[in-house]
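Note that this complex is displayed minus one protein chain, with the remaining chains in position.
Which chain is which? They are A, B and C, in the order written, and residues in each are numbered from 1.
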Amino acid sequence: MIVITSNQTPEEQIQHIVGEIEKEGLQAHVSRGADRTVIGLIGSVNPKLAEHLRQMKGVENVIKISKSYKLASRDFHPDDTVIEIKGTKIGGGNLVVMGGPCAVESAEQIDEIAKLVKAAGGQVLRGGAFKPRTGPYSFQGIGVEGLIMMAEAGQKHGLLTITEVMTPEYVDICAEYADILQVGTRNMQNFDLLRKLGTCGKPVLLKRGFSATYDEFLNAAEYILAGGNPNVMLCERGIRTFETYTRNTLDLSAIPVLQQLSHLPVISDPSHGTGRRELVEPMSKASVAAGADGLIIEMHTDPDNSMTGDGVQSLFPDQFAALLKDLEQLAPLVGKSFNTSKAPASDFVRV
Amino acid sequence: MIVITSNQTPEEQIQHIVGEIEKEGLQAHVSRGADRTVIGLIGSVNPKLAEHLRQMKGVENVIKISKSYKLASRDFHPDDTVIEIKGTKIGGGNLVVMGGPCAVESAEQIDEIAKLVKAAGGQVLRGGAFKPRTGPYSFQGIGVEGLIMMAEAGQKHGLLTITEVMTPEYVDICAEYADILQVGTRNMQNFDLLRKLGTCGKPVLLKRGFSATYDEFLNAAEYILAGGNPNVMLCERGIRTFETYTRNTLDLSAIPVLQQLSHLPVISDPSHGTGRRELVEPMSKASVAAGADGLIIEMHTDPDNSMTGDGVQSLFPDQFAALLKDLEQLAPLVGKSFNTSKAPASDFVRV
Amino acid sequence: MIVITSNQTPEEQIQHIVGEIEKEGLQAHVSRGADRTVIGLIGSVNPKLAEHLRQMKGVENVIKISKSYKLASRDFHPDDTVIEIKGTKIGGGNLVVMGGPCAVESAEQIDEIAKLVKAAGGQVLRGGAFKPRTGPYSFQGIGVEGLIMMAEAGQKHGLLTITEVMTPEYVDICAEYADILQVGTRNMQNFDLLRKLGTCGKPVLLKRGFSATYDEFLNAAEYILAGGNPNVMLCERGIRTFETYTRNTLDLSAIPVLQQLSHLPVISDPSHGTGRRELVEPMSKASVAAGADGLIIEMHTDPDNSMTGDGVQSLFPDQFAALLKDLEQLAPLVGKSFNTSKAPASDFVRV
Partner (left out) sequence: MIVITSNQTPEEQIQHIVGEIEKEGLQAHVSRGADRTVIGLIGSVNPKLAEHLRQMKGVENVIKISKSYKLASRDFHPDDTVIEIKGTKIGGGNLVVMGGPCAVESAEQIDEIAKLVKAAGGQVLRGGAFKPRTGPYSFQGIGVEGLIMMAEAGQKHGLLTITEVMTPEYVDICAEYADILQVGTRNMQNFDLLRKLGTCGKPVLLKRGFSATYDEFLNAAEYILAGGNPNVMLCERGIRTFETYTRNTLDLSAIPVLQQLSHLPVISDPSHGTGRRELVEPMSKASVAAGADGLIIEMHTDPDNSMTGDGVQSLFPDQFAALLKDLEQLAPLVGKSFNTSKAPASDFVRV
């Protein structure tokens, strides 16, 4: 860590700052420049010391050199995390495709969609039972009933399932029915929820907050990892910018950046990332070309009548199937394996 | 609501869209332009119909004319909401100042600060017992103990108290000890928390999400109002932009805009809004000049050693007192009353 | 166009608005809703009328349905624009790669790099003679001399050349020496420059302003097209967001969006778009997968010593060559042709 003092800081105050550093058992290297003095700290810096120094008189800036997260960092875990769930591997050379409707609407709907996801070559069924909505008068999801319907559809068709959990009190029931728990973009810094997920025993897909920096994103993952759950996937789902033509701006640079900074698998969500059906195909391909470990894509059999209004970003089943065929060609060019005809459904059921 | 069709939508599909509108008992006005056809809906539009239409083939855009929130809107409640708590009025011509440390650190600390807030003319004591922190290894607040310490300090010095609540399960205990419950910026769309606050029986200060639009902000307030709690204050606390010199960009236009769109009191937070002590004074004055109904300001007796690192944005007690003296001069110029020497402490205690 | 009146607009004022519309020879369709009245305009709306209406009392909003640009719009020009320069086609199924240093530094440097670009399979040599720099004390380019050096290197090695022009007075000389003129991100709305380029007789690569919306970007292209120059390429080069880890946020959704809205070729600049060498390769592949018509990539033989400091985002020659080999595999999967061994250098020289 580096402490930069302001222009006219008196020597006495510099010595005081050095004293505070040495009191914590660290070495301070003082460099006196023409304008200002810079103090380098050698050793592992406690966050409280960093905060204390930042507040001291004469301190213009404190620059962290080391990262504030550890378990999420590739520095401390050089090898890719590979999450294995009922025989499906996520991370490390595999491409995983998660497909399904924005919301579970009925047993028939989710069963039909599951069948189509499986037939197209997808490995995971997505669907929301609890829906975060901007206003209180919009459809809020069908709740626990939806969890059960989705679990049955997944089991029947040999698909893993993923669903969003919005509040700590629902973590246990979601973990009972789903294979992967999803944290939505608005909850990326719902710290009580993250802490609870640290002990839930199921893999977690953490969506990036729509205005979260990479650093904040990895710190949010750190909450889950620090709770004892090593199975976290990071999901880029678009950030908020000045451009309003797309619902969000899908930040694909996040994929290689997060893979460098961290060992966790990185999933891309081109559906929410663009909010427009016609952009899902090119941005899915771009995500894979950028190195994504997986995709989460909205698909609906009747997008005109989806209950959440997100049909506008949902693929039709034939578009979804055609896209997966294309990805099968593209994946090997970037060192990923993806096979639309593997069909391990019956094996899966036995697990 | 207006439905805009895309360029080559066939007449048949336009009739189909009109049919869907009329099926819901609404009138559709069709205007055929050179390029495209526009359909106006007359009557109150159900959100589900809006979502359905947006997803239909041939629909390029759906534009809402009416607002999606009602209880928060000035259209439905023309008069200012004035929240009265133990004799202190918030909204409607009064200026309220909330001051105190980022976090409650000890009984002595909060007692001393409360005394200073009161002496300077503030009406509300702020302090965090539960702290939302970016990383899991930072100080997370001292919890329920802090709530009790703050309640005692408020009671002793004749100040109302405000504290942040982070998760639904802590709403009841916070409501027991504090006069006002605060929702932090990261939780503005924690919908379960908002719903719980709708029935908590205490006034709520809702902070704007750091990337929330005015519309999303008012919809978040709508969740609390729709739950039956009419006492909501809106707090502008800075938004995230490309500028990193300040911690956030304090959006003061939000003050007059929210006062036009809504009847709820609007509070400004120049401490988090700037993240720099030297900007708190000018931005406090600017907030009042822009019409703010109140300010929430961090003040600390020993900012160099605050436990959260937010000392860097905390005023020293003498700066806080001098600022309030200046606000006393400024407030009447914008039609607000504020009196630093009113000192109703003893009356207050009797309430 | 649609005019939305505010809540309590009296009938008299609505009739006044209608009168203003009809005075211009347009029809007005009035839809009276519960809350407010909506007036649809049928016919081609003059921008001045739109501006006039927006300012009238009782008008809450004016929504444009038709786009403000025409020549740049695919509505008016359904087929892809293909720009042919000395036998190289840009747009319409071809992938073009432009490579070279940030700045031309010497005749030897640009000659050596041109040789490497050509050998790797690139078709266009990039290099700056005039450099836009944030501060006045940074290296500003070597000027006209650099133009000549680059023209010679391009000619010798059979490469087209592209260079940035910063001000109207240099358009003629740049057009004399370069095959393509580039407008930098800071000049996207330098309207005098755009107007001058409308008559320069050479193709133009227009970079998106780092905070420009798609609509503003296409309106800037419209300036050039309206001046009589049909050969405009659009270049996505990253936008400014809150994320500072990357120099900009490369908005790859812009590629399919611009290709839908417009018929002009779309080029991606992953070098400036990310500002980090290690991200250029994945983001180049992602750009092609998203459908880009071309790439403009910084490459330098000695990036440690580039004169502009942009070496940090420049590929080494071997990285550049390896990337183009990979793109040769990838391009056909998205319907683009790209051949690293075509080597038409001698033919080229004869043109």
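One rule holds in what follows: a residue touches a chain if its C-beta (ideal position, glycine included) is under 8 Å from a C-beta of that chain, and two chains touch if they have at least 3 such contacts.
As the structure is a computational prediction, the values presented were derived from the model and not from experiment.
Q: Considering all chains of the complex, which shown ones does the missing chain contact?
A: When the full complex is considered, the omitted chain touches A, B, C.
Q: Based on the whole complex, identify which of B:Asn7, B:Thr244 or B:Asn339 touches the chain you can't see.
A: Only one listed residue reaches the unshown chain, and that is B:Thr244.
Q: In the full complex, which of C:Glu51, C:Glu84 or C:Glu145 touches the chain missing from this view?
A: In the full complex, the listed residue that touches the missing chain is C:Glu51.
Q: Determine which one of C:Ser66, C:Gln155 or C:Ser211 touches the chain that has been left out.
A: C:Ser211
Q: Determine and list the chain A residues touching the chain excluded from the picture.
A: On the side of chain A, residues 2, 4, 7, 29, 31-36, 38, 40-44, 63, 65-66, 75, 240-242, 244 touch the unshown chain.
Q: When the complex is taken as a whole, what residues of chain B touch the one chain not shown?
A: Residues touching the hidden chain, for chain B, are 211, 213-215, 239, 241-246, 249-253, 255-257, 260, 273-274, 278-279, 282-283, 285-291, 326, 329-330, 333-334.
Q: In the full complex, which residues of chain C touch the absent chain?
A: Chain C touches the chain not shown through residues 47-48, 50-52, 54-57, 68-69, 132-139, 166-169, 186-187, 189-193, 195, 210-211, 215-216, 219, 222-223, 226, 240, 303-309, 311-312.
Here is the rule we use: only the chains that are shown with their structure count from here on.
Q: Take each protein chain as a node, join two nodes whenever their chains touch, and name the resulting shape: line, ring, star, complete or other.
A: Here the contact pattern is complete, since every chain touches every other one.
Q: By C-alpha centroid distance to the whole-protein centroid, which chain wins?
A: Per-chain C-alpha centroids compared to the overall one single out A.
Q: Same residues or different residues where chain B meets chain C? The copies count as same if more than half of the interface numbers are shared.
A: same
Q: What rotation angle superposes the Cα atoms of chain A onto chain C, in degrees to the nearest 5?
A: For the C-alpha superposition of chain A onto chain C, the angle is 180 degrees.
Q: Cα centroid separation between chain A and chain B, in whole Å?
A: One centre to the other, that is 28 Å.
Q: Which whole number of Å gives the spacing of the CA centres of chain A and chain C?
A: The answer is 32 Å.
Q: Could you work out how far the Cα centre of chain B sits from that of chain C, in whole Å?
A: Roughly 41 Å, centre to centre.
Q: Please set out, as single numbers or ranges, the residues of chain B touching at least two other chains.
A: Residues 240 of chain B each touch two or more of the other chains.
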